[in-house]
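With one protein chain withheld, the remaining protein chains of the complex are depicted in position.
A and B are the chain letters, set down in written order, and residue numbers restart from 1 in every chain.
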Amino acid sequence: MPILVPDINLRIIAPALIVTVTAIVVLLGELVTPAERKRWLGYLSIAGLVVAAFAAFSLWGANASGFSGMVVADNFGLFLTLTIALSAALSILLSIPFIHAHEIDQGEYYVLLLASVAGMIVMATATDLIVIFLGLELLSLPLYILAAFQREDTRSLEAGIKYFLLGAFSSAFFLYGIALVFGATGTTNLAKIAASLAQSAGSPMLSIGVGLLMVGFAFKVALVPFHWWTPDVYDGAPTTVTAFMSVAVKAAAFGAFFRTFQFALPALALDWRAVAAVLAVLTMTLGNVAALLQSNVKRMLAYSSIAHAGYILIALVAMSANGLSSALFYLLAYTVTNLGAFGAVIALSDGARERLEIKDFAGAAREHPLVALALTICLLSLAGFPPFAGFVGKFLIFGAAVETGWAWLAVIGVLNSLVSVYFYLRPVVQMYMSEPAEGWSGIRVAPLVALALLIAVISVIALGVFPAPAIALAAGGLIR
Amino acid sequence: MINYLWLVPALPLAGAAINAIFSRKMPRWLVSVLGVGSVGLSFLVALAEFFTVLGAGAQGVFNVSIYSWIPVGNFKIDVAFLLDPLSALMLLGVTGVGFLIHVYSTGYMAEDESYGRFFTYLNLFVFSMLILVLGSNYLLMYVGWALVGLCSYLLISFWFTRPAAAAAGKKAFITTRIGDFGFGLGVILIFVTFGSLNFADVFARAPQMFQLGAPIITTITLLLFAGAVGKSAQLPLYVWLPDAMEGPTPVSALIHAATMVTAGVYMVARSHVLFSLAPFSSEVVAVIGAVTALFAATIALTQMDLKRVLAYSTISQLGYMFLGVGVAAYGAGIFHLMTHAFFKALLFLAAGSVMHAMNGVIDMRQLGGLRSKMRWTYITFFAAALAISGFPLFSGFFSKDEILAQAFESGHIILWAIGLLTAGLTAFYIFRAFFLTFHTQARWTEDEGRKTESRHSPSSVVGHPSFHPHESPASMTVPLAILAVLAVVAGFVGMPSVMGPNFLEGFFAPVFGEAAAAIPAGTEWMLIGASVAVGLIGIGVAYWFYIASPEIPVNLAAQFKGIYTLLWNKYYVDEFYSAVFVEPGRRLAMFLWQVIDVQVIDGFANGLGRAMASFSGALRGWQTGYARAYALLMLVGTVIVIGWLMLR
Partner (left out) sequence: MIPLQFYLIVAAILFCLGLFGALARRNAVAILMGIELMLNAVNINLVAFWRYVKPAAPTMDLAGQIFALFVVTLAAAEAAIGLALIIAIYRSRDTVNVEDVDLMKW
C-alpha cells in the first residue's frame, strides 16, 4: 500500500519551529537556572520570539505551501505570525516583573507561553482542518494551565478549570464539525473543500458541519453567545496571562476563521454570512452593554474584548480583500492597544497587590501622570476615538462593510463604539477627576513594564497617525 | 506661505504635548510662555496665510496634502488641509481669539493649582479646532469634531472636585455624542453615495449626480445637521451648554461661545453645496435656528446667573447663525459667527473679570454697582452689550442685520419676524444683565480689611456677602480691550449695500459663489430701521425696569434701617414689577425652562442612561458563574446556529 509522504519543507514552518525550539531550551534551562536568575529565561524567550519574527520577515512574499498543502507561508499568515510574536514579546516583558512579584516565577511559565505561541502560529498558517485543529489545541492546552498558574489563588484555579471544561467542550463540537465537513467533501484541505463545494450542492450534513465549525471558532474568539467563559476566565487568570490571551488567541483564531470561511466555504457564503452578521451584532452590543456596569477593570476589558471580536467579525461578513486587510490591521491595532491598557493596569499595581477595581484608580494621574496618560490613550483607542490606532482600524472595517453593501452593520458598529466610550472613560475619570486613594506613595513602575508600555503607546499613536505602512503591509497580506 | 500651513495646528499641539509631560516640573512662567506663545505664533502664521488667500483673490483655494493617511486600494484619505477664504477666516478667529483668551487665562488661572493641566487642555483644544477647520475631508473633520468634544468635556469638568462640574461634563459628553452619531452616519452615507470623503470630490460630484431635492442628499444633510445640533447646542440637544458654565470662564469664552459651538455652523457652511441641493434640509436648519433663537432668548430673560444668561444668549445667537445658513446666506452666517466670537468672548471674559473681583460670585442678585470699581470691565462689557444688541454701527448690527435681511428677502417672513422679536429680547436681557451687574445699588458690602483672593469656583455665599472688588490685572484687561475694539469695528467688513461696499461677500466668493442680487434700497432701509428700533426698545425697557423706576424704592429704602435687606426685598419687588409687564413671556420662559428643559429633555437623557444600565444588569444575570450553565447556553446557541443554517 503506497503511502503519500508529505513534502517536508522546514523553512515554511521556521517561525513556529524556532518558537518550539526556544520553548524546549527554556524548559531545559529552567533545570539549571538558580531561582534568582529566572528572569533570564524570560529574556531568552523574547530573544527566541525576535528570531522567529525575523524568520517570518524573511519569508515575506514567499507564498510557499508545504507538507502536502497543510501549511502555507503566505503574507496573511506571516502578518498574523508577526502580530502574535509581538503580543507574546510584550506580554513576557510585562510578565517578568509580574510573576516575580507574585512569586510564581518558574521557567514553566515561559515554556507554556511559548508552546501556546507555537500553536497560534501553526493555526494562523494552517490550510488544512486537521492542522487548524492541531494548532487550536496546541494553543489552548498551555493556556488552560497558564490561566490556573497562580496555584495559591482559588480564583486563578477557577479560571483554569472553567476555561478547560468549556474549551474541551467546544473542541468536541469543533471536531465534530470537521468530521462532518470531511464526510461531505471527502477532504480536510481548505483549497480542496472549496473546489469540491464549487461543484456540488450543499447537504444537511454540510450545514451542520459548517455550523459546528463556526461554533468552535466563535468560542475561541469569544462571540456571543459562546462567550460565557471569557469574563470569568479573564477575571481570574493572572493579569499578564489575560493580557496575552485577550490579544494573541484572537489573532490566531481569527486567522483560521477567515481562512476557513472566506476561502474554503465561499460557496455557502449566502448562509453563513447572515449568521455571522447576526453574531457580530449580538457580540458588539452585548459586549459593550455588559461592560457598562463592570466595576472591575479586568472584567470590563474582558467584555470589551468580546465587543472587539464583534467588530472584527464584521470584516469577515464583508468577505472582501479590503475586509481581510482591515481585519489584519485591526488585530494588530487591538494587540498593541489592549496590551498597553493591561500594561498600564499592571504598572499601577502595588507589588503583589493589584489595583483592579475601577475606584482603586482614583487620583492615579497625580501620582503617575505618564502611566495615566498611557492608559487614557489606550482606552480612547479601544473606544475608537481619533486619532489613535483603534479609530483607523474601525474606520477600515466599517469602510469594508460599507463597500460590500453591509452599511447597516457598520451603522450598528458606529453606534456601539459610541456606547463603548462611556465605560472606557470611567477609569479615566477616576484617574483624573478624583482625589487620590490611599497607598499610592512609594510605588515604582518596573522598568520592563515601562518599556512595554512605551512600545505599546508609541505603536498606538503611530498606527493612528501614520497607519499607511501598516495598512500597506496588511493589504499585502491577502491569501495567495 | 502655504508650505507652512501645517505649523498652524502643529504649534499648539507641540505646546500641549510639552506641557502635558513636563508641566509639573516646569516653573509657571515657562508653562505660560509655552501655552500662550504656541498659540500666538500659530496666530501669526495664520495671519500670513490669511493674507496669502486674500492676495490670491478668486484663486484663493489651496489644497495642501501633508501626507497619505489611510490608503485603502484606490480609496485614499490624506491628512490634507483646505485653505480657502472660509477656513482662513476661521483660522484667524480660532487662533486670534484663542490667543487673547490664553493671555487672559494667565491672569485668571494664576492661582489655580492645576495651571499646567489647564494650558495643556486649552492648547489641545486649539489644535483640535484647527484640525476641524482645516481638514479637507469629512474624516479629518470628524477627527477634529471628536477631539474638540473630548477637550470640552475635560475642560467643563476641570474643577472635578465639584460634583456639579463633573456632572456637567458628563452631560455635555453624552448629549453631544447623540449628535455625533448622526454626523458619523452622515459621513458613512456620503462615503456610500460618492465613494469619497474629500470635500473637493464630494462637492464636485454632488451637483452632477443628483437633482435638486434628491432624497439621499436630504438624508445626508439632515444627518450632518443632527451633528451640528448637538455640537452647536440647538433644540433639542442644547441642554448641555448652560451646564457647561461650570467650567472655568476662559473655557466658556473660548469653547462654549467663540469657537467649538460654532463648529456646526462652519460644517453646514462648508457643506453648502450639499445643503443647496436639499431645500427641505435647509428649511429645517432655518426653522430650528429661528425657533432656538427665540426659545433661548426667552429663557435668558429670567436667569439670575450672569454666565447662564450668556450661555442662553449663545444658544440664541447660534440659532441666528443657523437661520442665516438655512436661508442660504452662508456668508452672513459666517459673518455673524465671526462678530459673535468677538463680542460673546468679550462678554464672557468680562463676566470672568467680575467673578475674579467678586470672589467667584456670579449671581446677579449679589452684584450691582461695579461700574466704579472695574472701569475697564465696565466699558468693555458695555461695548459688547451694544454690539450684541445690534446698536447701529457696532459689529452685531451689521451681521445680524444681514441675516435678517436675507431671511426677509428669501421670503421667510415668519422666520424674519421671529428673528426680529429675538433681537428685541436680546437687547433687553443683555442690558438687564449689564445694569444689574454694573449699575444699581451694590448688593454687597465693601470689605476694606480683607483683600479678596481670586477664586472662581462659584461660591454660594448666603445672605449678604462682603468683598473688596478690584479691577483685574492687565493680563486680563488688555485682552478685554482688544476684543472690545474688534467687537465695535469688525462689522464694517460686511456693510449692507445701501451703506457701503461689502468686503466680506467678495472675499467669500471663491467658496460660496457670487453674491445674490442686492436688496432694493427701500426694503433695506426699512429692515435696518426695524432692527434698530427693536434693539433700542429692548435697551430702553431694560433701562426703565432696572435703572429708571428703581429710584422710588431706593429712596424709600434710604429711610429705613438695614438698607441692604430692603434693597434685597426691593429687588424682588422690582422683579415682580417687571414681571407684570412680561408675565406671559415669563410664564412661557419658566415653562420652557422647567418643564421642557429640565424634565423632558433631561429626563430623556437620564432615562436613556437608566435603560442602558438596567439592560446591562439584566445581561449580568445570565453570567451565573456556573460552568454547566455556560455549557448549556452554548449548546442552545449551537442548536440555533445549526438550525438556521439548515433551514435556509
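Definition applied: contacts are C-beta pairs under 8 Å (C-beta built on N, C-alpha and C of every residue); 3 or more make two chains touch, one makes a residue touch a chain.
Just so it is clear, the model here is predicted, and its values are computed rather than measured.
Trainee: Check the options B:Pro163, B:Gly625 or B:Gly643 and report the residue that touches the missing chain.
Mentor: Selected residue, touching the omitted chain: B:Gly625.
Trainee: For the chain left out of this view, which of A:Val50, A:Ala101 or A:Leu165 touches it?
Mentor: Only one listed residue reaches the unshown chain, and that is A:Leu165.
Trainee: Can you say which of A:Leu41, A:Leu141 or A:Ala383 touches the chain missing from this structure?
Mentor: Counting the whole complex, the residue in contact with the absent chain is A:Leu141.
Trainee: Have a look at A:Ala179, A:Ala195, A:Leu370 or A:Ala472 and name the one touching the chain we're not showing.
Mentor: A:Ala179
Trainee: Write down which of A:Pro15, A:Gly29, A:Gly236 or A:Gly255 is the residue touching the left-out chain.
Mentor: Of the candidates A:Pro15, A:Gly29, A:Gly236 or A:Gly255, A:Gly236 is in touch with the missing chain.
Trainee: Provide the residue numbers of subunit A that touch the chain removed from this figure.
Mentor: 1-4, 130, 133-134, 137, 141, 144-145, 148, 151-152, 154-155, 157-162, 164-165, 168-169, 171-172, 175-176, 178-180, 182-183, 186-188, 231-232, 235-236
Trainee: Residue by residue, what part of subunit B touches the chain that was omitted?
Mentor: For subunit B, the residues touching the absent chain are 620, 623-628, 631-632, 635.
The definition used in the following text is that only the chains that are shown with their structure count from here on.
Trainee: Within their complex, state which residues of subunit B touch subunit A.
Mentor: Going through subunit B, the ones touching subunit A are 20-21, 24, 67-73, 75, 139, 142-143, 146-147, 150, 154, 157, 160-161, 166, 173-174, 177, 180-181, 184-185, 188-189, 191-192, 612-613, 615-617, 619-620, 622-623, 625, 627, 629-631, 633-634, 636-638, 641-642, 644-646, 648.
Trainee: In their shared complex, at which residues does subunit A touch subunit B?
Mentor: Per the touch definition, subunit A meets subunit B at residues 161-162, 165-166, 169-170, 173, 204, 207-208, 210-212, 214-215, 219, 225-226, 228-229, 231-232, 270-272, 274-275, 279, 286, 289-293, 321-322, 325-326, 369-370, 373, 380, 385-387, 391-392, 395-396, 398-399, 402, 407, 410-411, 414-415, 418-419, 421-422, 425, 429, 432-435, 466-468, 471-472, 475.
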